[in-house]
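Here you go, one structure.
Every protein chain except one is present and positioned as in the full complex.
Per-chain numbering from 1; labels A and B assigned in written order.
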Amino acid sequence: MITYILRRLLLMIPVALLVTVVVFALARLSPADPAVVIAGEQADPAVLAAIREELGLDKPLPVQYVAWLSHVVQGDLGRSFQTRQRVLEAITERLPATVELGAAAILISVTFALSIGILSAIKRNSVVDLLASSVTLMGVSFPSFFLGIVLILLFAYVIPGRIFPPGGYVPLVEDPFENLRRLVLPAATLATASLAVNLRQVRSSLLDVFGHEYMRTARAKGLRERTVIARHALKNALIPIVTLVGIQVGAIIEGAFITETIFSWPGIGRLAVQAIPSQDYPVVQGVVLVSAISFMLSTLFVDLLYAWLDPRISFESAAV
Amino acid sequence: MTRLLAILTTLALVLAACGSTPGTGTTTGGATSAPSAAAKPTYGGTLTFGLENDVSNLDPMLSGLFVDRNIHYAMYDSLVRVSPKGEIIPWLAESWKYSDDAKSVTFSLRKDVKYHDGSAFDADSVKWNIERYIQTKGSSRTADLASVDTVTVVDPSTVRFNLKAPFAPLLGALVDRAGMMVSRKVVEAMGADFTLKPFKAGTGPFVLTEAVKNDHYTLEKNPDWWGKDKDGNKLPYLDKVIVKPILDADVRLTNLRTGNVQLLNGINGKDVPAVKSDPTLTYLEVGSFSWNSMVPNEAPTYIFNEKRYVKAVSMALDRDEILAKGPAQGVGLVGWGPISPAHFAYDASFKPWPKADPEGAKKLVADVGKGPLKFEFLVSSGDAGILQLAQLIQAQLAKADITADIKLQLFNDIVTLQQSHKHAGMTLVGWSGRLDPDGNTYDFVVTGSPNNDSSYSNAQVDTLMKAQRAESDPAKRKDSLLKAQQIYVVDDPSRVWYGFGVSPIVSIKKLIGMESYPDRIPRFQTAQLQK
Partner (left out) sequence: MSGTTVPLAIGRQRTSRVSTVRAFARRNPRMVIGGTLVVAWLLIAVLAPFIAPFDPIKVVPSDSLIPPGAKHWLGTDDLGRDVLSRVMWGSRVSLSVGVISVSIGLFVGVTIGLLSGYLGGTFDLIAMRGIDALLAFPALILAIAITSALGPQIQNAMIAIGIVAIPAYARLTRGQVLTVRARDFIVAARTIGASPLRIVIRHIFPNVVNALIVQATLSTAFAILAEAALSFLGLGPQPPYPSWGQDIAYSQRYLPNLKWWMSVGPGIAIFTAVFAFNFLGDALRDALDPRLRRSGT
């Protein structure tokens, strides 16, 4: 078990390094000159040169990379070109909003997926099942930003009363009621995309489990259907579901970029999207790096959890 | 000459009062949502104001953007101010008197004023401020104060401006940034950072306590402010004003509707009918001094150095269509020059090209003989309304075989590029407008002036514009202004003007006491947030 954990962690390091290389390369790829972005188009050439030197842009690329990486490891993600604020600060300021949105979306999504998934797995090939799989397929195909817009249209402009405002943000600590009111639409939008993936996963994993040997044995023993499900199927189906939550983190991060933009939710996704047109690369870089690392960590956590839940896995070599 | 001044100000009063109700559907000038006289005012509360762009310079000396002024007016006081009807009213100066030859004006200052940092406001401070505006290298206020020769401290509360020559627009200039008083202590302490974080540097109703670029600016009540309402209650009523830059007009309105902000001074024309009929919102509007224009770069080696090209573009535009179908959706007025209906010098019959004339434009371009006209059209990114306008204009120009290639860029970057005379073709930039028509015209068309971003130079225009500055007879001033307008719009175009705006105040119903001024700047000190 320990060996498995250690092996996984060890494998993660080169990947993490490569991730940093990718993030670094992306920023350097851009044709924009950071000195010009900071100082403006007609700054004195001497000023531009000074800025370039300050940013270390005159050194060869590998040197720049190492310098940048050493900063990152110490928690220095640079400063925004636009606001000169430290990127890490800008991200930590906005992280709670994104986490809140993501958590709400995961909660909604998993709850719905579990209930509908279990129902449809029990009543296989019934109307419920068919409906569930259709909804799954449609949900995966629906662009989240379009759904967000439709929800805004309905709840803010068509249905009177504006119960759920079309965006804005009030910190949870300041006014929980207002915060939750504004959370509903964005969380629902974000949940929908991953709901479909979840439903599919729950359904297929439950179906698989149903077919397994020990299920038949349990049934042969004469245990009631419901007991069979509760005691055996669910526990074993939990494994892929746990994987699910891990995968969702990725979908949530993706969706956050768009959903936060539509609903003016002040999270890290919106921070990055706003930074793009002004070519504010440290900010975009920082958010992308944080997203990738979070995603990696969540996948790792899920893998470890998975190994712990299902002893068979930990001794197989990971098919990487 | 004091008689002349009296006549001038009365005339300005009368004409401004007449001029501030152009068009249809506007509430009369000085529109306000004032409470009934005897009601006790509500103190307290935080007002969040959605501003259309991030500010560039909080130092009045360096500032060049309209959005900067929205915060300036809250934290700084100027020597004089303007009333909603356009009259010049006492502010830091309680009264003023011109000398007989109009070459000097003496101000009597308020005696109970302190800067937010505690330092005293007196005649020495005024002298220091004005000299700073005139003498500092890189100051944007030199043109406003070009007529000022020296400033004399007569006594701690009396200061005299000695002018090089009589200058009619002086008071108008002192209403705004050129007349704003800042604390010497703070300026000297902050150095280059002053323009980003001028905390406690003014004497105004609010104190700047936080400035986070692109995010928000916090203004807190100045408990020692000298202003009082007409019942003698201390102003301001509000505890705090938070200013949030929100670039997209639709997002701004959404923020207002969701309660994230409580006040806006700019919305899209398409939303005006809905806002007017929304029972939770208040909509006030007056005609403003502002104008919209396309700014060519007429410097040598640039394509619009050939002025006939500028004229062709001006001829090809369909101004009525722009007003009706563009983002304004009918709100505002068509115009061909920079002197708005709200100004005393407005000429309603000035319509050089009443209808779009694409054929005339084609002919003009053909006359130049260098082939079809194609230029880069710099348009501010982040606003779908502006993009729509740009495409509309592009289509209109295409009818005259003129190709405008739209290029999107951040507004502040465009302005910077423009001001350094390096933009390749034309930009889409307007002007928020000034009380005195001089403020709407001089700096844009006179050779070498700070806002003359098109690098325009015409000797006749220079002469006429300089003449109207020294002229105290309003009729003669108007004549010179209009003669100049004819030249820099039609005969030898400096840029392409296409319309005038309105000055809206859009707020939640609970916010009362906000008045709509033609300069579109909100005055927070009279606002109350009812419970």
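Keep in mind that, in the parts below, a residue touches a chain if its C-beta (ideal position, glycine included) is under 8 Å from a C-beta of that chain, and two chains touch if they have at least 3 such contacts.
Everything numeric here is computed off the predicted structure, so don't read it as measured data.
Colleague: So which of A:Tyr65, A:Phe112 or A:Phe142 would be touching the chain we can't see?
Modeller: Counting the whole complex, the residue in contact with the absent chain is A:Phe142.
Colleague: Write down which of B:Asp144, B:Asp271 or B:Glu298 is the residue touching the left-out chain.
Modeller: Spelled out, the listed residue whose C-beta touches the missing chain is B:Asp271.
Colleague: Tell me which of B:Arg132, B:Lys244, B:Lys325 or B:Lys510 is the one touching the absent chain.
Modeller: B:Lys325
Colleague: Which listed residue (A:Val72, A:Ala90, A:Ala104 or A:Val288) would be found touching the missing chain in the intact complex?
Modeller: Checking the options A:Val72, A:Ala90, A:Ala104 or A:Val288, the one contacting the hidden chain is A:Val288.
Colleague: What is the set of chain B residues that contact the non-displayed chain in the whole complex?
Modeller: Interface with the chain not displayed, on the chain B side: 248-250, 253-254, 257, 268, 270-271, 274, 321, 324-325, 384-385, 387-388, 391-392, 394-395, 406, 408.
Colleague: Suppose we count only contacts with the excluded chain; which residues of chain A make the list?
Modeller: Against the missing chain, chain A presents residues 11, 14-16, 18-19, 21-23, 26-27, 29-31, 137-138, 140-146, 149-150, 152-153, 156-158, 197, 200-201, 204, 208, 247, 250-251, 253-254, 257-258, 261-262, 272-273, 276-277, 281, 284, 288, 291-292, 295-296, 299, 319-320.
By definition in this document, only the chains that are shown with their structure count from here on.
Colleague: How many angstrom lie between the CA centroids of chain A and chain B, rounded to a whole number?
Modeller: Averaging C-alpha atoms per chain gives centres 45 Å apart.
Colleague: Given the complex with chain B, which residues does chain A contribute to the contact?
Modeller: 40-42, 82-85, 156, 162, 165-169, 182, 264, 277-278
Colleague: Using the touch rule from the top, collect the residues of chain B that touch chain A in their complex.
Modeller: Where chain B meets chain A, its residues are 212-215, 251, 254-255, 257-260, 381-382, 408, 410, 413, 416-417, 420, 422.
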